[in-house]
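One chain of protein is taken out of this complex; the other chains stay put.
We call the chains A, B and C, going by the order they appear; numbering starts again at 1 in every chain.
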Amino acid sequence: MSLSDAMGRFVPDGSAVAMGTCLESMIPFAAGHELIRQRRRDLTLIGPISDMLFDQLIAAGCVARIQAAWVGNVSAGLGHAYRRAAEQGLPRPIAIEDYSNYTISLALLAGAHGLPFFPSRSGPGSDIPRDHPGFADGVSPFDGEQVLCVRALRPDVAIIAVQRADVEGSAHLWGNIGISEEAGLAAERIIVLAEDIVDQQVILSDPNRVLFPAFRVSAVVHCPGGCHPSPVQGYYRRDHECYAEYHRESRTPEGTAAWLERWVYDVADRAAYLERLGAERWARLRQLRPAVAAPVDYAW
Amino acid sequence: MSLSDAMGRFVPDGSAVAMGTCLESMIPFAAGHELIRQRRRDLTLIGPISDMLFDQLIAAGCVARIQAAWVGNVSAGLGHAYRRAAEQGLPRPIAIEDYSNYTISLALLAGAHGLPFFPSRSGPGSDIPRDHPGFADGVSPFDGEQVLCVRALRPDVAIIAVQRADVEGSAHLWGNIGISEEAGLAAERIIVLAEDIVDQQVILSDPNRVLFPAFRVSAVVHCPGGCHPSPVQGYYRRDHECYAEYHRESRTPEGTAAWLERWVYDVADRAAYLERLGAERWARLRQLRPAVAAPVDYAW
Amino acid sequence: MVLAAAREIRDGDVVFVGMRLPLIAFSLAKLTHAPRAFGIFENGIVRGTPSPELLYTMSDTPNVAGAHMCTRLSTVMAQLGRGLVDVGFIGGAEVDRFGNVNSSYIGPRDRPKVKLPGSGGGCDIASLARRLLVIMSHERHRLRTVVDYITSPGYLAGGGQRQAAGLPGGGPKALITTLGVFDFDPDTQEAVLRSYHPGTTIEAIQEQTGWPLRVSPSVEETPSPTTEELTLIRRLDPQGFWTRAGAG
Partner (left out) sequence: MVLAAAREIRDGDVVFVGMRLPLIAFSLAKLTHAPRAFGIFENGIVRGTPSPELLYTMSDTPNVAGAHMCTRLSTVMAQLGRGLVDVGFIGGAEVDRFGNVNSSYIGPRDRPKVKLPGSGGGCDIASLARRLLVIMSHERHRLRTVVDYITSPGYLAGGGQRQAAGLPGGGPKALITTLGVFDFDPDTQEAVLRSYHPGTTIEAIQEQTGWPLRVSPSVEETPSPTTEELTLIRRLDPQGFWTRAGAG
């Protein structure tokens, strides 16, 4: 399925979308940019930390609500668009439900199990759970101990980038994982963005590395380079300069608009984006030192 | 560390021990037999289903309590020693705390997180949670919904068999996993039984396949063939006949004693056990069809 | 019995396979009318194809080969928890007319006559699968008015009690025995004989059933196995380990 079709079909206005679940790597920028191009509105964005992508979607006016532990730009600083939306309501007001990384992972884990909540020892005494629909005080029925309870989160869709997948949706993800498993299993639908589409036998040869049951995956999109400027282990490194550049240019609404025009609205798709990035720069990011995993034999 | 030292040092009388966490595969029979030889007493055995090993430990009088979802002999039938202990208190009475597979995994998952309990949707209406210290009725603080709560379990030690490990305890396990991760992370100590001890670089070349943080592992034991007659993916197949034979012979206390004498007390260690099994039979179980996993490159 | 079990699997179903005989039923369904079904095994395996060899246990090495996924038990159980498992199989030592299954204790729990192995995943499947299929050797001491212990909840005492207990799954859809197949009355939630296997009679079934039999007005003989089905069963279980009389 094309990225454009997948976003059009499975991520309507008003969706609650989990993205960037590996933290700073494997961020599906291509999917976020496609949602911006399709002028999606009233999204709820769900993630652990978001390194720049949520800021861009907020800047483009796609977002009504944030449920996350951290939104900004990890190597460069605060998220300017996030600030403008939260402080001035520009381009539109957003509702913010703050989490910590641990508590959002527990919320999604509870959602993945179809359970109403999980308890947490992180959070008491913090202002995060105060006046927050996702937290409530509870009691352990075993010893009467007070516990903080975290309400289950069940995103409408989780967009998960992987290195390789088969056409049915069985996928291999390697490197750091973050909350990808919990987020995908908690979601009603999973969309997989793959650097490579491979024969099913490749995936099934290593079933321990498969991320989700195939029957949970709604769409598989072949999208090489789809995570740039975030890194993909084995494929390309992080393009630090991109983060610095967006940070500089997004200081003003005008600069942000110009950035979005250049890198999102004015490119038709990820292939055009990579062309604009330039073959030389893209090739440089793909110069890697090999680090092949020791073989494993599932002999039977 | 030798198996005998590891069991002697880390599994004293009265320990709560998780074993057989992969269900019917990767069962650390060698460790269980060593505990029998060392005449360990008053153990609590924790597991999902136990395919024959718990029955043998019960037969040998090592066990005071069972916390498990199923104890028997999967391909052959009921566990005769388990029956004798539960029905007649022979060779000694045992306390039985029944779980289901899902609820014991939740109990261990809560233990792994240091949380007092997790809720469960499995179990209401069943007699399992009745008069059971591990279950209590609770209420979701979000909507007042009644939920069954499962109390955290934290074994003193988890004995986990793997295909390969380094001397520090970083280990690769492949094939089916069961509750190995939850049980290990819930335990105070982890003992790893490895078919092969390999160079650390082999393990670190594939960090996604590593089961536990090295700092959680108390001992690594090199124990080839340590899981026979249960299967080890890539190493040997299940020896079905062994299960049938134990089932036949353990019908009577006398037959059980003879079996234990022959296969446990009268063999010094696993090498002697494999010798008694016979080179030809052991070689036959190791005749496998190769199934090598597709390569993965963690290039950076 | 294995045939009747296989026939309850629909194409595209996510099937929680469980131990023993359902291993064969799943393979049979995959090879006949349900090629797109997925099988879930509680050890963490998800398969889109039958195992390449007869399994004595779900964790045998052939069941991993070619699996779609090998993950944690808790992750596959979470599929049950989310209500995404269409059909689940359980067996046991006793069943009552509301589909409650005992696989734990015959006699009182503190001094049992027989200590049975326990739930395994049975209670989980019974609690959470959308359609629960109970498989049982049809003997009078197994099909009892009241079971000694409810390991795996069916409709409890009927009349909506299951729902009131907070159980989200759909409850028993069929009770498949060595003699026949029962549905469950949507109102009373009692077992109603839907079909009797070739070679037996309703009367013989009543004799082996511990409660007064209710028989569907449209009761019929269970359709005979096709040649293809028989051939496949013999291929899947050449020595009849799971499918010979009295096995499983």
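Just so we're on the same page, contacts are C-beta pairs under 8 Å (C-beta built on N, C-alpha and C of every residue); 3 or more make two chains touch, one makes a residue touch a chain.
Quick caveat, the model's predicted, so the values are computed rather than measured.
Undergrad: Specify the shown partners of the omitted chain in the complete complex.
TA: Within the full complex, the chain not displayed touches A, B.
Undergrad: Hey, which of B:A86, B:V157 or B:L185 is the one touching the hidden chain?
TA: Reading the full complex, the residue touching the unseen chain is B:L185.
Undergrad: Could you tell which one of A:Y99, A:F117 or A:W259 touches the chain left off the display?
TA: Within the whole complex, the residue contacting the unshown chain is A:Y99.
Undergrad: So that we can see where the missing chain sits, which residues of chain A does it touch?
TA: Residues touching the hidden chain, for chain A, are 22-25, 48-49, 51, 68-72, 74-75, 78-79, 82-83, 85-87, 96, 98-103, 105-106, 109, 121-128, 145-148, 174-182, 230-231, 233, 237-238, 240, 243, 288-289, 291.
Undergrad: Of the residues in chain B, which ones touch the absent chain?
TA: Touching the missing chain: residues 112-115, 168, 170, 181, 185, 204, 207-208, 210, 212-216, 298-300.
What we mean here is this: only the chains that are shown with their structure count from here on.
Undergrad: Among the chains, which is located farthest from chain C on the basis of C-alpha centroids?
TA: If we average the C-alpha coordinates per chain, A ends up farthest from chain C.
Undergrad: When you average C-alpha coordinates per chain, which one falls nearest the overall C-alpha average? Tell me, please.
TA: B
Undergrad: Comparing the two chain pairs, does B-C have more C-beta contacts than A-C, or is it the other way round?
TA: B-C
Undergrad: State, to the nearest whole Å, the distance from the C-alpha centre of chain A to the C-alpha centre of chain B.
TA: The separation of the two C-alpha centroids amounts to 37 Å.
Undergrad: I'd like the Å distance between the centres of chain A and chain C, where a centre is the mean of that chain's Cα atoms.
TA: Between these chains, centre-to-centre, one finds 40 Å.
Undergrad: In chain A, what residues contact two or more other chains?
TA: Residues 113-115, 208, 298-300 of chain A each touch two or more of the other chains.
Undergrad: Scan chain C for residues touching two or more other chains and write them down.
TA: In chain C, 45, 60-61, 64-66, 70-71, 74, 77, 81, 168 touch at least two other chains.
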